[in-house]
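Not every chain of the complex is shown here; the ones you see sit where they belong.
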């Protein structure tokens, strides 16, 4: 599980973390991601970096589904503390080949207790 | 108005270098003068010519070099911070017996006195960092 | 006096320290991850709302856009400026403190 706790643009941690996730998925590891604290801002819709001169890497999250990274857990308490709701997040989806390629949501809002359980189930944890 | 700018974080790692660049461009557009840009802490890493960023991304180091050449900017890398982090020009390479240097065009290595001077000589000193 | 804050109030104490030390009449400009401090309905909104009675608070538009934050998500009373506005604020104030 990759635990994402950094906001997207101020530092490189989110971008370079995403690069690890995409490479890790190619190793056919069973990969999931958690978004906690300012990490939830990574999934905010409508990011447009043009006027900062920086590269906009937020579209890369849409590629996660194609790499079979389709369990993105977002902590409810972190969203609420920031005044955000699920509607503020990018609508990320994946296609389930076992269900006639039905398009399914990748984002799962979980509360703190559920996230705590999920963390405990993992073999390897990496924090970006 | 005469500005000096201090940059304390390396390229890509932190937005500070981008913010400083955009501020300086805006200040120059508005007709202001940039007395000096001083790179301290990890900011010295803006001054290496050995970076190769992804092709679809901005090239931060080249962008500084080009801005310096267009507007005759004084880009100063702090020598003490540079020594800790491995940024060297030909003089420093010789002095510390290094087999090469990595300074980018338009940057020069000098002491902290250049920062103090910038603070005294400029109307405003802005700091971008972490 | 102009104060700049570049860190998220959720992950750093910079904004709180700045607002506790900035004198009445100061300008406070939120840049980089500091713009998250401008969010309405966030846990830090009351702190900033209270500060708005004594200081002017600005947020840098390019940094807001980069993070997907539009003007209607911001606390009322916060002014949105571009880099040109940042330069103007730096000129208009004779002193600058960057809270890094």
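Going in written order, the chains are labelled A, B and C, and every chain counts its residues from 1.
Here, a contact is a pair of C-beta atoms (placed from the backbone, for glycine too) under 8 Å apart; a residue touches a chain by one contact, two chains touch by 3 or more.
All of these numbers come straight from a predicted model, not from anything done at the bench.
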Expressed as a composition formula with the shown labels, how is the entire complex in this file built up? A x2, B x2, C x2
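The rule is simple: only the chains that are shown with their structure count from here on.
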Using CA atom averages as chain centres, what separation in Å is found between chain A and chain C? 27
Contacts with two or more other chains, residues of chain A listed in rising order: 9-11, 52, 54
Multi-chain contacts only, two chains or more: what residues does chain B have there? 15, 19, 22, 130
Contacts from chain B onto chain A in the complex sit at residues 12-15, 18-19, 21-22, 54, 56-58, 130
For the chain C and chain B complex, residues of the former touching the latter: 4, 6, 31-33, 62-63, 82-84, 86-88, 90-91, 96, 98, 100
Which residues of chain A touch chain B once you look at their complex with the stated criterion? 9-12, 52-55
